[in-house]
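Worksheet for the structure shown next.
Of the protein chains in this complex, one is absent; all others appear in place.
A, B and C are the chain letters, set down in written order, and residue numbers restart from 1 in every chain.
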Amino acid sequence: MADLQVNVAGVSFHNPLIAASGTFGFGREYAEFYPLSTLGGISSKGITLKARPGNPAPRIAEAPGGMLNAVGLQNPGVDHFIEQDLPWLREQGTRIIANIAGNTPEDYCAMAEKLNDTDVDMIELNISCPNVKQGGVQFGTTCAGVSGITKAVRAHCKKPLMVKLSPNVTDISEMALAAESEGADAISMINTLTGMRIDIRTRRPIIHNNTGGFSGPALLPIAVRMVWQTYQKVKIPIVGLGGISTWQDAVEMLLAGATALQIGTVLFTDPYAPVKILEGLTKFMDENGIRSLSELTGAVQAW
Amino acid sequence: MADLQVNVAGVSFHNPLIAASGTFGFGREYAEFYPLSTLGGISSKGITLKARPGNPAPRIAEAPGGMLNAVGLQNPGVDHFIEQDLPWLREQGTRIIANIAGNTPEDYCAMAEKLNDTDVDMIELNISCPNVKQGGVQFGTTCAGVSGITKAVRAHCKKPLMVKLSPNVTDISEMALAAESEGADAISMINTLTGMRIDIRTRRPIIHNNTGGFSGPALLPIAVRMVWQTYQKVKIPIVGLGGISTWQDAVEMLLAGATALQIGTVLFTDPYAPVKILEGLTKFMDENGIRSLSELTGAVQAW
Amino acid sequence: MKYDVQLCEIVRRAEIADDTYDFTVQAPAFAAVAKPGQFAHIYVPGRTLRRPISICDIDRENGTLRFVFQIRGAGTADLANFEVGDTLDILAPLGRGFTVDPEKKALFVGGGIGVPPLLGAAKYYGQNATVAIGFRDKNHVILAEDFKAAGCDVRVATDDGSFGHHGLVVDLIRDVRPDILCACGPMVMLRAVAAFAKENNIRCEISLEERMACGIGACLGCAVELYDENGEIYMGHVCKDGPVFAAERVVL
Partner (left out) sequence: MKYDVQLCEIVRRAEIADDTYDFTVQAPAFAAVAKPGQFAHIYVPGRTLRRPISICDIDRENGTLRFVFQIRGAGTADLANFEVGDTLDILAPLGRGFTVDPEKKALFVGGGIGVPPLLGAAKYYGQNATVAIGFRDKNHVILAEDFKAAGCDVRVATDDGSFGHHGLVVDLIRDVRPDILCACGPMVMLRAVAAFAKENNIRCEISLEERMACGIGACLGCAVELYDENGEIYMGHVCKDGPVFAAERVVL
């Protein structure tokens, strides 16, 4: 049978599907559908140094092909995560990635230090949250910003370090290069595209934050393009995400250059999506004689 | 009854709906559905100095919430446009915008000179075509590029000049400012977002150009956000486009800051979309006591 | 495993008022565990987000759930087009429902499309329930007969006086002194009802709405400001902490 295992920066995942940060909380809710070991890994809700209440409601809007959110990094803070959530998560038989966001390099470094002494498998540097001024996006949209924050955190971080990139930039592959050159072990891409919906009756933005991050199926072609562009430039592995909803989407993302995958919004449409995607992937591999998923990574033949 | 007339840079359109460049050819095909005077204006297929054959097929792919295209600026050249298409278009009772693209500033300037002596109503500077290396996108993704090309063309262009911006940038409002400061009379935004689809059976990009421009309903929240951001920075009028499919979408775009609108991809889904959007707009205005569309422009009340 | 998604066949369908639909679906597993005031998250083909709809009534015996919903946008319009025999993809039962203690006397106050979530709970109380429900006009009155059939004391108000009391639903409850008050409807109504309950020292539960993505507490999308034990404000979530809340916990 097909081997779904993948290896990202020395961390092996028993399958390539990782729950995307912010769409899966700390796993407790989806554990009521299936064992979390169904997934190769879980990226935690974005964590900050101190607890954050998040943005006022409404935080959600729908749009054709996806949705907008501006949750605003509501979370109980890194200490609470380490004490209350991580021990339970650790027992679920899946890889745990801590997604961290901050306002200053010091924030990020302090969190990395705290996480060094835990058994999280990987740290995901969220420098692309578009929904709070203090969410790190100021680091994520210039090469200098990406270099600076990666370098700073790298010096304090003993865990494999993955940098999550924002698609709201002119050339995302430049950001990836910047992260790689400062010692990132992997890239995850993409975060949400900033969008806005307006209620034409009230003339108010539907989301209280005015703008929100667009995610969901419509993101796929953008993400595939960006992964493909970046795969040609960097040597570190890419975890591809953005709009993956079906096993076919997953294959597309792998062919574009992803080593592993994250899925987010599709969980809201269908909580069982991971199960279906994994079934489809396995069948596809068996039917096509693909022994290891790594055969697919970057295997697109450009014209 | 509601007055649908709008004025963009001194050019009055009897209604705000303009056919988006490249989706409407030179109008002859859609004239077989309804009189072209149904529309407030038509932006021509992107024109270059010399005829261009365009890209090899396939040029089209579908994606959730929209489509990708990489036509590659197939067009008969500016002289042919002026001699063969413009005279006919001029008789259709609608405003005519010449959408021009080029490889060098000289190309653009030469076209502007030729168009000065015609009766086109406006020139739309396409510096955002993502599908050909010579499509001007090199000018459209940096402030310096936008400034430079706008300045150059401005010096040769006697017509009202509208600059069409690419969404594939970190901060589109900076591009708009650059265009404004060099004398652009209006901004049109947005062009397509660059994306990619892969055929998982053949492992080939579906589009022969590898990447293509994503357009259609899913673009709306991105475009609305960008128009809103830009409206807060520039004084020149904005023609809003990207994903408009219904009259509600049209109202959203106006509220975000658009003075007039363009529609593209929706024509493929429903050739009669302009008729339906205009009906809806008129009814909305009547029911809400809106006398002039300009009351809506930028009227969103941010939180 | 607490949560599940099932394909549920529609076995009854009616349009019970202008743009208001009444669906009964076969869902034995859900009906066995659902509580009045909980909700379902219903998939609308082609849309990214499910639509939250309250469980209006639960029939354990026949293994069915009942939903009453109004067309308010594109998603509910699509739902309204489903026919008997079609299946709905439903995630349920979700959230916390109303406290049900049928020994006590209860007052149910509902406004418009806030009325359906009350029916299931009111049925438990039967004759021990007073039900005060308000609507825009006669054409929008729904479920009054269902509450009556359950034995409740039913009072109806309409904004234009075309049916029942001409005025607000709160006008109809001044004389009632129940042990518990359960309400669902527009925010202004909820505020008035909560104030009335507070004045008269009545325990009050209100059902809230917020835009949702996951529906189970994972995405933190459906935020609502709540007071904690110390009176500090924090962000709770309608889908998991609610939709039914003790009124005094909610920042109204």
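Note that in this section contacts are C-beta pairs under 8 Å (C-beta built on N, C-alpha and C of every residue); 3 or more make two chains touch, one makes a residue touch a chain.
It should be emphasised that the depicted structure is a prediction, and the values quoted were computed from it without experimental measurement.
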| item | value |
| --- | --- |
| Hidden partner chain, touching residue among B:L267, B:M285 or B:V300 | B:L267 |
| Hidden-chain contact residue, picked from the options B:G25, B:G183 or B:G280 | B:G25 |
| Hidden partner chain, residues of chain B it touches | 22-25, 29-30, 32-34, 45, 53-63, 65-67, 69, 71, 74, 206, 216-217, 265, 267-272 |
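The rule is simple: only the chains that are shown with their structure count from here on.
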| item | value |
| --- | --- |
| Other chains in touch with both chain A and chain C | none |
| Farthest chain (mean CA position) relative to chain C | B |
| Most centrally placed chain, judged by C-alpha centres | A |
| For chain B paired with chain C, centre-to-centre distance based on mean C-alpha positions, whole Å | 46 |
| Centroid spacing, where centroids are CA-atom means, of chain A and chain B in whole angstrom | 33 |
